[in-house]
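For this view, one protein chain was removed and the others were kept in their places.
Order of writing sets the labels: A, B, C, D and E. Residues in every chain begin at 1.
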Amino acid sequence: MPIIRVEMFSGRTPEQKRALVRELTDAFVNAAGGTPQSVHVVITDVDKGDWGSGGQLCSDKFPD
Amino acid sequence: MPIIRVEMFSGRTPEQKRALVRELTDAFVNAAGGTPQSVHVVITDVDKGDWGSGGQLCSDKFPD
Amino acid sequence: MPIIRVEMFSGRTPEQKRALVRELTDAFVNAAGGTPQSVHVVITDVDKGDWGSGGQLCSDKFPD
Amino acid sequence: MPIIRVEMFSGRTPEQKRALVRELTDAFVNAAGGTPQSVHVVITDVDKGDWGSGGQLCSDKFPD
Amino acid sequence: MPIIRVEMFSGRTPEQKRALVRELTDAFVNAAGGTPQSVHVVITDVDKGDWGSGGQLCSDKFPD
Partner (left out) sequence: MPIIRVEMFSGRTPEQKRALVRELTDAFVNAAGGTPQSVHVVITDVDKGDWGSGGQLCSDKFPD
């Protein structure tokens, strides 16, 4: 019943998200046990304009 | 001052969200006490392409 | 597959948490559909010394 | 390595978010120590139709 | 700068948590890119008495 939550910059493709769900689920089971069927993964895309690091917006620090 | 947070698949109507806020608030007060005025509910819609279960994206497992 | 998360002051009994899980699950299904089997509830007890409101710690505002 | 997360009503400007990241980062360092470089801030805009208070949707309580 | 958050039943050993951090970080980088150095993982142990599934406390459904 573990829940894995990922916050990352927006812009990943559906194929990358598909791989992310598969890889994170496998990683959890390998390290902590349980079954893949019980693992939930929730992905949140965060815009660089909503993420701050070191006191600055990432949209200012890392413009596209 | 309790905070209730709901993550669910996107697609509920405003009327369903209105009912959800009312019902969850009542449920909290019935079970745990306090006043409805103090309860916050924050709803997050999650796309099936951002939710994984059993190692697969829900957009693959449960296509619309 | 909805996930309901509750943050509330510490101190509820196991019986209150049992009722909370049951009532919140029913509330979700009544308002938004789905099956009780798919609903997860995660409860987080927060000490008054870790909760601030109006710029003050709740342990200062609402001493036991 | 602290992580600060803000949920607030949608509608703030990029300039307000820029100030928010700067001010919250400074506030953290002033009060709890550490360096600004290590502080992350993640902002989540919540629509009034996804936020409930006192059993009502904020879109009903506080229409624009 | 991705943040991975894991909620799971209490009881894993430090060695399992060490493996979990390593495996989840590798999984993220493999699937979504970026560098391991930028990945944060925050683990939350949840007691079975604070986790509900299908309307029941897990401490009732899955007693130790």
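Everything that follows uses one rule, which is that contacts are C-beta pairs under 8 Å (C-beta built on N, C-alpha and C of every residue); 3 or more make two chains touch, one makes a residue touch a chain.
What you see is a predicted model, and the numbers here were worked out from it, not measured in a lab.
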Missing-chain contacts mapped onto chain D: 1-9, 12, 16, 19-20, 22-24, 26-28, 30-33, 51, 53, 58
Touching residues on chain E - with respect to the absent chain: 14, 17-18, 20-22, 24-26, 36-45
Where the missing chain touches chain B, by residue: 1, 3, 40, 42
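We adopt the following convention: only the chains that are shown with their structure count from here on.
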Chain pair showing more contacts of the two, A-C and C-E: C-E
Gap in Å, rounded to a whole number, between the CA centres of chain B and chain A: 20
Separation of mean Cα positions, chain E and chain D [Å, integer]: 25
Touching two or more other chains - residues of chain E: 1, 3, 7, 51, 53
